[in-house]
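Structure, as structure tokens:
Certain chains of the assembly are absent from this excerpt, and the rest are unmoved.
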Amino acid sequence: MTTFKLELQHVYKEYPLQNGSFKTLEDISMQIEKGEFVSIIGPSGSGKSTLFNLISGLDSPTKGDILLDGQSIKNKKGFVSYMPQKDHLLPWRTVLDNVILGMEIKGIPKETARKKALEHLDVFGLASFANEYPSALSGGMRQRAALLRTILLDNNVLLLDEPFGALDEITRMKMQHWLLEIWEKYHHTILFVTHSIDEAVYLSDRVYVFSHRPARVKEIVEIDLPRPRDPSIITGENFSRLKERLLTLLAKE
Amino acid sequence: MKKIKNHYPALLMIVFGLLLWEFFVRLSQVDIWILPAPTDIIQAMVKQYPILLDHTLITLYEALVGFLLAVIVALFLALLIDSFSFFKRGFYPILVASQTIPIIAIAPLLLIWFGYGLLPKIVVVALVCFFPIVLNTIDGLNQADSGLISLLHTMNATKWQIYKKVRFPSALPSLFSGLRIAATYSIMGAVIGEWLGANKGLGIYMKNSSHSFLTAQVFAAILIIVLTSILFFSFLLLLEQKLIPWAKLNQED
Amino acid sequence: EPPKEKAKPMNIQVMLDWVPNTNHTGLYVAKEKEWYQEQGLNVEIVQPSDGGGAAQMVAAGKAQFGISAQEEVTNARAQQIPIVSIAAIIQHNTSGFASPKEKNITTPKDFEGKNYGGWGAESEKAVIQSVMEKYNADFNKVKFLTVGDADFFTITKRDVDFEWIYYGWTGIDAELRKFPINYIELRQIAPELDYYTPVIITNETYIKEHPDIIKKFMEATSKGYEFAISNPEEAANILLKEVPGMNAELVKASQKWLSKKYQEDAPQWGIQKPEVWSNYAKWMADHKLIPSMIDVNKAFTNDFLPKK
């Protein structure tokens, strides 16, 4: 039996509500190998963010198990870098000090951390805002700061929940490009939630399509496009085929 | 800065109040030993200046030391209570109880335990001051955004790191509310402490003046108490604005 | 005699000098036996704050009567505060210096090197200085500790060697507790300090405007104290009934002791002598406790005591 980098085994999740409880995740299983880039798409409110909360140890599954390198990380924190859907920047820290938060928590000296972060601020278009408080940032800028904070946390496995949702297409493409570069360089394993089918196809090795709530894995679509991928492949035929396929799957919901 | 700068309305109201008071006393011919006019009070103050200074310094010393003691004890207790739910449930009622006991009722005990020196006064100040600080700190710590805390949890932050980076900063405004309330009470606390038995201090000065029916002197002492308390309060307000620069940006209107 | 017409009873407030105690028994007796009612008075007895306040209240006309002491009245008169003493509740000064037996303080000479616990007034120091000088003792060798409201038994547990007490209350309590004390009665060592404490006061305006009411009030009050003099046991029970939270044993013993002290050698309860007033005022002036001598004839009057 192979051990996967990240494996979900029959994960269930129920939430209590004002009136009764209801199921959010139903029997989710996933196998992700080291270095894979895997996306999840699914209807709004199906349970994607919930799944990330479970993997990151913030919440615990009602049933099932979550394995990292064959070891259960159910309820365990700190094994993956998680960028939540909301940016959660600390209002009392400048942009620079926000992005080094993860490093600081790992015990890296503040000065070292700042130096490392400053190298990246430019690519993220945040250089001139290093010393501002988050209240002076636009929505997209906040998201970029949150992404940089996640990457700098420097774990092997990244969970990214709609990291580019608030970015214009050009900035988004730049960020996508940069993310692929980082991924290839550091051999991250990435689990990626997006609402953009284009984005899912362009970035991923594999796409999990979730059903409506309670979310089940409706289909797993292999993205057999060659790497490295050039932005121009978006206009290619294979790309369109895959896109069509995913759209159909989602539309059926 | 808004609160500190531009004192005109306060000054205006105070000056107006004083004038009203002066005229009321002069016109209604209230006896000076019942209600001295502001000018009588100033006169008494000027005449007794060196003696008053002497007593004031002692009272201020007691108030400051007691306040600092209260801050230390309060922060320690707040942390303890916040950290261990056992302590929360156990200490909370005891804290409340400590405030409901009229200090005068246990004056003899305080004397027996702490003697006649400065200590019992400092203890009284600390008793009066620590409660609003504890309560506000605990409430402040609980008001921290749960999203921010979750984020730090995913980074496997220690309890202490979550305190340092999220819960303390978000408790600061509430903590300062508590500190300001405590500061308000601190000098009065010292005076009450002196009332229970002392050789020196504004409390004694007031008591003796009152015994001799020198009401203007009593009011001179009250004036000093009020002014120094407001000074202390304002200082904390300034400190707060220094320590919470990010709040400025959020509070435009 | 019953009132001629059924007039609405007059509301009267009496403010005490301290917590209710056997010094006040006559008032409570008169109230309980409805002797005030018979005079057409509806009397309310009010306890003061720790800062005292009866003199101010009476002077301000917010209480018609109050319990005070000769020292306070003298002080007040010196500040042109128009209060007047209308009866001495106890004929002689029953206060003195008490100390636990083992401290061996039997004369003012023994005060040297000891700690005195008091409430921090200048007059206390002057009194102690006076009596010590009589015994050629060095006043500067006494250490003064201000202990405020705390009581004899508490403070002598902690550093204090002697305190100024009322024998009728604290002294009696020591007897009951079998707490051996040495007691130096003030009037024995300094006859000039045999001043009246406590006294009943009213204010000058009230005297001018309502002498009749004062008379009625004093009529009933005198009757109350006379009852306490002749029936200490029953008087004590009345006080206990009227005032919450008191120690019955102490009240009864204290009442028994005081019943002989209210009138003592005077022809009538309440009488005040001019020389007691002038001697003490002079002593206060000599010791710079008041800025100048007062007119003692304005400070007290026997006019409202019932004619016997």
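Per-chain residue numbering starts at 1, and chain names A, B and C are given in the order in which the chains are listed.
FYI, contacts are C-beta pairs under 8 Å (C-beta built on N, C-alpha and C of every residue); 3 or more make two chains touch, one makes a residue touch a chain.
As the structure is a computational prediction, the values presented were derived from the model and not from experiment.
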Formula for the whole complex, using the labels of the chains displayed: A x2, B x2, C x1
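Criterion: only the chains that are shown with their structure count from here on.
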Centrality ranking, top chain (CA atoms only): B
Longest centre-to-centre distance from chain B, chain (CA-based): A
Inter-chain centre distance, chain B versus chain C - centres from mean C-alpha coordinates, in Å: 38
Rounded Å distance between chain A and chain B, as computed from the means of their C-alpha atoms: 50
Whole-Å separation of chain centres (CA-atom averages), chain A against chain C: 86
Residues of chain A touching at least two other chains: none
Contacts with two or more other chains, residues of chain B listed in rising order: none
Contacting residues of chain B [partner chain C, same complex]: 31, 33-34, 104, 107-108, 111-112, 115-116, 195-199, 204, 207-208, 210-214
Of chain C, residues touching chain B in the complex: 50-52, 55-56, 59-60, 72, 75-76, 79, 81, 120-122, 144-151, 154-155, 157-159
Parts of chain A lying in touch with chain B, wherever the complex brings them together: 53, 56-58, 77-82, 84, 86, 88, 90-92, 101-102, 104-106, 133, 135-136, 153
